[in-house]
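As structure tokens, the structure follows; a few thoughts come after it.
Only one protein chain is missing from this complex, and each of the others stays in its spot.
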Amino acid sequence: MNADTVILILVATITAGVPLIFAALGELVVEKSGVLNLGVEGMMIVGAISGFMVAAESGQLWLGVLAGAGAGMLMALIFAFITLTLMANQVATGLALTIFGIGLSAYMGQAYSSVALEGIKSLHIPLLSDLPVLGQLLFSYDPLVYLALLLFPLLVWFLYHSRGGLVLRAIGESPTSAHALGYSVIRIRYQAVLFGGAMAGIGGAYLSLAYTPLWAEGMTAGRGWIALALVVFATWRPGRVLLGAFLFGGVTIAQFHVQGLGVDIPSQFLSMLPYLATIAVLVLISRNAKTIRLNAPASLGQAFHREVH
Amino acid sequence: MTNPFTTQRHPRLKTLLGSVLVASSLLLGAAQAEDKLKVGFIYVSPIGDAGWTFQHDTGRKALEEKFGDKIEIKVLDSIPEGAEAERVTRELASSGHKLIFGTSFGYMNPMLKVAKTFPDTHFEHATGYKTTDNLGNYNARFYEGRYLAGMVAGSMTKDNKLGYVAAFPIPEVLQGINAYMLGAQSVNPKIEMNVVWVNSWFDPGREREAADTLIDQGADVITHHTDSTAAVIAAQEKKKYAIAYHSDMSKYGKDAHLTAVTHHWGDYYIKQVQSQLDGTWKPGSIWGGIKDGMVDLAPMSDAVPADVKAKVEAAKGKIKDGSLHPFAGPVVNQDGKEVVAAGGNMSDEDMSKMDFYVKGITGKLPK
Partner (left out) sequence: MLFKLQPRPQPSQRMVWLSPLLAIALMLLVGMVIFTLLGQSPLKAFHAFFIEPINDMYGLGELLIKASPLALIALGLSVGFRANVWNIGAEGQLTIGAIAAGGVALWFYESESIWVLPLMLMAGALGGMLWAAIPALLRTRFHTSEILVSLMLVYVAQLLLSWLVHGPWRDPDGFGFPQSRQFTESALLPVMLEGTRTHAGIWLTLIALVMVFVFMRWSVVAFQMRVAGLAPRAADYAGFNAKRTIWIGLLTGGAAAGIAGMNEIAGPIGQLSMPLSPGYGFAAIIVAFVGRLHPIGILLASLLMALLYLGGESAQMQLALPAAVSGVFQGLLLFFLLATDVLIHFRLTPTWRSKA
């Protein structure tokens, strides 16, 4: 393996991590507001097919990305209505959202499996993209990759340096006091959940419009669940979400390279690696109960009703 | 057990009896309803625009064109293998479908069970190996097309490195991999090839990642034995070449697509439906090749030079007339052992149990 190959592996790792970054950063905001939406997988896959359908019909890839975001938001709206307005159990509703999303996407996608679509292309930035090494490592991606990387500092600024972020976190920590201070807990949680839906939708659309680019039933293949795991792994800190996403992307890509090197391990075991790695990392992070307790939003997963509290 | 891999049919006394039964049941059927033959198709995936199921459905369309109102076809797609398949097959049989095609390997045992309870319904199973009085099977010698595709790949690679995205290490896939490699070596002895297994017949995400990996490792011609178009798309985006499988996928890779190993079931379906209509249907064990029109090479792209095209066409002619066998000896496996001696061809039976890589393929075969 030479230096060129290493760079290529790094590039592949970054693109493999991008759908996770979108979905996990979205879910991070949702959880910061005290809501646990386990429906990320469902929102992602509906985003993937909606984006693909719109892009295939209109020929406009960007319209497809927007449609992915919109579809993710619609799915999130169902979740928000049932859990926030009707105060149903968030865990059960999230699971339902995933099951529904997988069914719905299969239904919507009947006519679109293996339809040809020119995917979102990598940008070619004059001069920069042609630089040796750096050109490939930093300037060879499609615009959505940069959007994901841009999202990160924006989110850090929003969460920790803006008034809105402060309110959001306050609601996640103690909805009753935030309510007493005159903030509308439900409205802000709605906003957070919808944002999370849009991000998951974009993550899904990235898979179907840029990464593959194809539509296939069940194509998210558990990435929504891995995004959920990443939020725990990151102990609700955006920087670590990024790190985790690339780590996971790296493991995904590495298994194919290991195969290519002729290591005598059945490929099924190599394919298990991303899932096993996720478990291992979760164990490492949650081993210390204090880190979780200190970092997890205090009201995570609990319903809020003005008159009950 | 009968040898599953022959193109010869073995008429037996019992099947004669069977056809008498069919004839009588057809008469009965005619008395009951309009004398339209009901034909059923069971697919494992959605039909889509390309791939395994799409090719079978193209064959189904040929049937409709040929027989028009004389037959009525019912298609059930996305039927999972296993317990579901048995119920669906049974539903088709009990609703009066007299000829039922199942096009996925995992339907074999379920179809066998249903065949026992519906002795006067005829079943055709693709890619299996079991036969009974009313269950036949059919498959194609995809490896013949693979050999020709390998010749194209071997001529077109600049870095002498090929990449192969494969689903599962079963004999049919290994036949393809080895035939492709032997074809490539026949025009370019310096060739090397990497194989990456994705453990799925259809998972565009992983197929894409595997194709990218092969390209990153230096392969400049990619082919695949999986169901999506992801490998061709990957090659197109990374400005490499690709050789598609199942269907002509040139619209997915304008510049990348060199050719494709394509499947053609239409003629076979027409023949079987005709024999059903004539009351002469017999269970067969068909393993048809280029000669039978079941396997072919899609038109080679303009990127392929004329002399390569000519060489490939010549080899195709030789495979057709039987003077060239992709696994003609000597075939040497990865460990240097001679598996087919010089002067002989690998037998159908040995091919059906293939479990090695030929020399020149890097990496070990997962066991």
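Per-chain numbering from 1; labels A and B assigned in written order.
Here, contacts are C-beta pairs under 8 Å (C-beta built on N, C-alpha and C of every residue); 3 or more make two chains touch, one makes a residue touch a chain.
In this text, all values refer to a predicted model and were calculated from it rather than measured experimentally.
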So which of B:H56, B:R90, B:H246 or B:H263 would be touching the chain we can't see?
B:R90
Among A:G59, A:G222 or A:G239, the residue in touch with the chain that has been omitted:
A:G222
Where subunit B meets the chain that is not shown, the residues are 4, 74, 76-84, 86-88, 90-92, 94-95, 105-106, 109, 129, 168-172, 199, 352-355, 366-367
What is the set of subunit A residues that contact the non-displayed chain in the whole complex?
38, 78, 81-82, 86-89, 91-93, 95-97, 99-104, 106-107, 110, 222, 225, 228-229, 232, 266, 268-269, 271-272, 275-276, 278-279, 282-283, 286-287, 289, 292, 305, 307-308
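To be clear about the criterion, only the chains that are shown with their structure count from here on.
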Go ahead and note the Å separation of the Cα centroids belonging to subunit A and subunit B.
38
Within their complex, subunit A touches subunit B through residues 5, 8-9, 12, 16, 109-110, 113-116, 119, 121, 207, 211-214, 216-217, 219, 221, 252-253, 256-257, 259-268, 271
For a test of understanding, state which residues of subunit B touch subunit A in their complex under the given definition.
45-51, 54, 194-199, 202-206, 208-210, 212-214, 216-217, 228-230, 233, 237, 251-252, 362-364, 366-367
